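One structure is given here, and the rest of the page talks about it.
The complex is shown incomplete by one protein chain, all other protein chains being positioned as in the whole.
The letters A and B name the chains in turn, as written, and every chain counts its residues from 1.
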Amino acid sequence: MHIDVILAAPIVFVSIMATASMVLDALKTKENGKTIFLFSIYVLMATFLLSALTFSPSSHFGLVALLSKFGLAPAPETLHVSGMLTVFNGMVGVGGYGCFFDMIFTLGGIMTILAARPFLESEKLEHSEFYTLILFAVAGMMLISHATNMLTLFIGIEVMSVTFYILSGYTRTNEKAVESSLKYFLLGAFATGFLVYGIALIYGATGSMDYATIASATHGDIRFPTLLLVGIGLMIVGLSFKTALFPFHQWAPDVYSGAPTVVTAFMSTAGKAAALAAFMPIIMVSLPAAMSYDGSNKIQMMLAVISALTMLIGNISALVQKDVKRMLAFSSVAHAGYLLMGLVAANPEGRNGIMFYSASYLFMQIGSFIILSVLERSGQTNHSLESFNGLSKKYPILAALMSIFMFSLAGIPPFAGFFGKYYLFTAAIHADFTWLTIVAVVSSIISVYFYIGLIVNMYFKESQEQEHESQPGLAAISLVLSTAGIIILGLLPSVVLSIAQASFGNH
Amino acid sequence: MIDSYIPLIIMVSVGFLFGLSNIVLAQFLGPRKNKTKVKLEPYECGIEPTTSARERFSIKFYMTAMLFILFDIEIVFMYPWAIQFKELGMVGFIAMNLFMILLFAGFIYVIKKGALQWR
Partner (left out) sequence: MLQTIPLEFYLILSAIMFMLGVIGVIVRRNAIVIFMSIEMMLNAVNLTLVSFSQFMGDSAGQIFVFFVMAVAAAEAAVGLAIVLALFRKKQTVYVDEVNVLKW
């Protein structure tokens, strides 16, 4: 029991500290945004370090390897199918890809909190609950990425979603925010219904909720093959809602453009990575045998079609948007389509591609949303494309950073987005999904039009206004972090890729 | 197969007939009075109702009711633990204590934020 707590340290720590920050806030009587702000930054940094420490039980470094050397933890040979060691009676996996995603989530949380502070101060809304909610959202996401049981997965998804419902309506006197919150809540709860029904049917067909047991059960005789297929379908529907994939993507632009910009930055990046982290073990570890049960690859084909349609619809809708926040929201839908390619490919390259692309997507998308929020505070309250005219004159640095993010989102080398797409596309080709890669390339080319269009607006269109002093405040740190992330991932992609690879060990 | 439903059918029909018979018998056996407006009003301990009962409630009720539901539902996790209390032993006891501490943290938050104050 106690060794389980140590092995699952990142999750346990962040959950306890999230609760502690709530109590801390309650015990102090005066408004104490700053205390909780610092507290949550430290907590997230510590969680990041803990994740790095417990990373990768299969390679010979890290806390797990050390503990197993002294006989305190099971030897690295007794690994779970997904490259994870399970603790708490098989409920939570430690190490492995979960820790890689943990680092993505904590980094996203840190950047969001840093950018949120000046925003909340200027809105006079700095309640410490905002930071507590971010901590809880990170805890939920970490539960998702560490889940080795459907129950843990469900709790993680719900902890994350419920905090997102609240956060998207955080500015509760703003009509748009309340509306986006309501839409998100109703559709999210609806999707939860499908998700749990899928889980229930898979449970009925295989007799277990554990990923590994499901995997082994589906290799033998399945008691209710039809129920299993329907269950997988329903589960994919539920998770597609959370990831905002094609037929279930309509909520995303509304919610992303209505919610406060810093919250959108967090939801559309870390939230999407978490949904992918939920998808990945289910499609690749526990259900591959079930998905090709009758010898056909219907579900894989279905995912491929969803992926193709998601990127096309996302990019084409983004093309006609007049509002930059909404355009980025649609492009976020399209990026979910690219990420899904890795799942369709269902090979190790696809897996690594997803992890690499989630990391690079985090930096570029969060960065561009944070720039929007900085502009908001500088008085540019509407995000129309015209308002970006001549931005390079007004705010040269912000415009330059925005261009980096746009180039990276468009997938232009040497930025991170290019390598992410490259890995995903080659994975799909190796899995004989050449047509999907062609669709992806075409939709990337479409996306270049509006990403570069924004840069053209910023640099080559005139605006009457003179140079202004932007007031990024703490958001500057987030912007530096995300730019550094993009450039490092772009210049040294193999390093991050090998980290992603190592998290699966030899599996 | 169909045999197993016979008790169910009997029960449903008895229930239905009992309800129906009460309504019908009340028509015949009950004292017949003229129905004035006062007689048709809802009975509130003899006090005359002043306004319609369909009006909006204060937000204060919402807070209390919602917090009640949230804390009430957590009891559900204690049932399986209580049944397996002996088998789970010390580990189970510590785990349940941790759970209660976490719940108590929420309670402290609720009290300190004044959500239960009746203002």
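Keep this in mind: a residue touches a chain if its C-beta (ideal position, glycine included) is under 8 Å from a C-beta of that chain, and two chains touch if they have at least 3 such contacts.
Given the structure is predicted, the values throughout are model-derived calculations rather than measurements.
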item	value
Displayed chains contacting the withheld chain	A, B
Contacting the left-out chain in the complete assembly, out of A:Ile6, A:Leu125 or A:Leu151	A:Leu151
Sole contact to the chain not displayed, among A:His127, A:Lys176, A:Lys298 or A:His430	A:Lys176
Identified contact with the non-displayed chain, of A:Ser122, A:Gln250 or A:Ser384	A:Gln250
In subunit B, positions touching the absent partner	1, 3-4, 7, 59, 62, 66, 69-70, 72-74, 76-77, 80
On subunit A, residues whose C-beta touches the chain left out of the figure	150-151, 154-155, 158, 162, 165-166, 169, 172-173, 175-176, 178-183, 185-186, 189-190, 192-193, 196-197, 199-201, 203-204, 207-209, 227, 250, 253-254, 257-258
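We adopt the following convention: only the chains that are shown with their structure count from here on.
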item	value
Complex interface listing, subunit B residues touching subunit A	91, 94, 102, 105-106, 108-109, 111-113
Complex contact set, residues of subunit A against subunit B	1, 19-20, 22-23, 25-27
